[in-house]
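Before we start, here is the structure in question, set down as C-alpha cells.
Now for chain A:
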Amino acid sequence: MLEVKDVNQYYGGSHILRNVNLRAELGQVTVVLGRNGVGKTTLLKSLMGLVPIKSGGITFNGQPIDKATPYERARAGMGFVPQGREIFARLTVLENLQMGLAYKPGGTPIPAELFELFPVLKQMLGRRGGDLSGGQQQQLAIARALAAGPKLLILDEPTEGIQPNIIKDIGKVIRMLADRGDMAIVLVEQYYDFAEALADQYVVMERGEVIASGPGSEMQAKDIRQLVAI
Partner candidate 1 sequence: MTPDLMEAGAQRFEKAAQAAVLGQTESGGRSAGYGRIAKAGEVDTTHGRILYLEDVHVSFDGFKAINGLNLDIAPGELRCIIGPNGAGKTTMMDIITGKTRPDQGSVFFGSTIDLLRHREAEIAALGIGRKFQKPTVFEQLSVFENLELALATDKRVRHSMVFTLTGEEKDRLAEVLTTIHLADSASRQAGLLSHGQKEWLEIGMLLMQDPKLLLLDEPVAGMTDEETARTAELFLTLKGKHSLMVVEHDMSFIRAISEKVTVLCDGSVLAEGTLDEVQADERVIEVYLGR
Partner candidate 2 sequence: QETIKVGVLHSLSGTMAISETVLKDVALMAIDEINAKGGVLGKKLEPVVVDPASNWPLFAEKAKQLIDQDKVAAVFGCWTSVSRKSVLPVFEEKNSLLFYPVQYEGEELSKNVFYTGAAPNQQAIPAVEYLMSKDGGSAKRWVLLGTDYVYPRTTNKILRAFLKAKGVKDEDIMEEYTPFGHSDYQTIIANIKKFASAGKKTAVVSTINGDSNVPFYKELGNAGLSAKDVPVVAFSVGEEELRGVDTKPLVGHLAAWNYFMSIKNPANAEFTKKWAAYAKAKNIAGHKDKPLTNDPMEATYIGINMWAQAVAKAKSTDTDKVIAAMAGQTFKAPGGFTSTMDKENHHLHKPVFIGEIKADGQFNVVWKTPGPVVADPWSDYIAENKGKKNVAMAK
C-alpha cells in the first residue's frame, strides 16, 4: 500500500531523517515509536508532502508520490491527523468536518458513524473549533480525517490529551478500521501500551534512523519498551 524507501530529509543544515524505510499494508496498523525529537512527525509530514524529501522514494498504491502535492495525496486517499490537532479554529465543528470532505463532490453527507464514535461532536456542531477543549479538538481532528474515508490513515499521537475511555474507543476504532481490511494505518504514538496493543507492525526510530522494526507480536519479546525508554 505505502512504501517508504531510503528517505532522507533535512531542515536547513540538520539531517533529520536518515535512510528511513517503512511499509504500511492494507488491514494493518503500522506503529512508529521513538522518543521526542527523533523525527516521527517529520516522517509523517514527508508522507503527506508537507515537507519535501531530499532523496529516496515514497510509493502509494504502487504509484510514486514523492513529487505530489499534499492535496493530490489526500485525493489519492491519504488521511492525516496532525500532531497538535490543528483544527480550523475559526470554523465551526460542522465546517471542520466539511473541510474533511473537501475533495468529495459538494453535498456529500458527513458519515453518521463519526457521530457514534465521537458523540460530543454532534452536540457541538455549531461551536467554533477553537473553543473546544483540547481533547474535543483531538476528537474532531480524527473525525475530520475519517470523514472522506481514506485508504491510508496517518495519525500523529492521536491519544494526546484524550480522556481514558475515549482513548479506548479510539483504539477500538483503529482496530476496527484496520480489520475491515480496506484501510492501512500508520500510527505515531508515545503511549506505549496503546501502541503495542494495536501494532501489527512496528518501527522504532532514533535520531532520524529506523533502529528496529518487525511484526507487532514480537514487541514484547524484543522488549521494545526498553528500546524506546533509553
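Brief remarks follow.
Definition applied: contacts are C-beta pairs under 8 Å (C-beta built on N, C-alpha and C of every residue); 3 or more make two chains touch, one makes a residue touch a chain; residues count from 1.
For anyone wondering why these and not others, all candidates are chains of the complex that A comes from, given by their letters.
Note that this is a predicted model, so its numbers are computed, not measured.
Listed candidates 1 or 2 all sit in this complex, but the one touching chain A is 1. Remark: chain A residues 11, 35-37, 41, 83-84, 120, 127, 131-136, 138-139, 157, 160-169, 190-192, 225, 228-230 touch candidate 1 in the complex.
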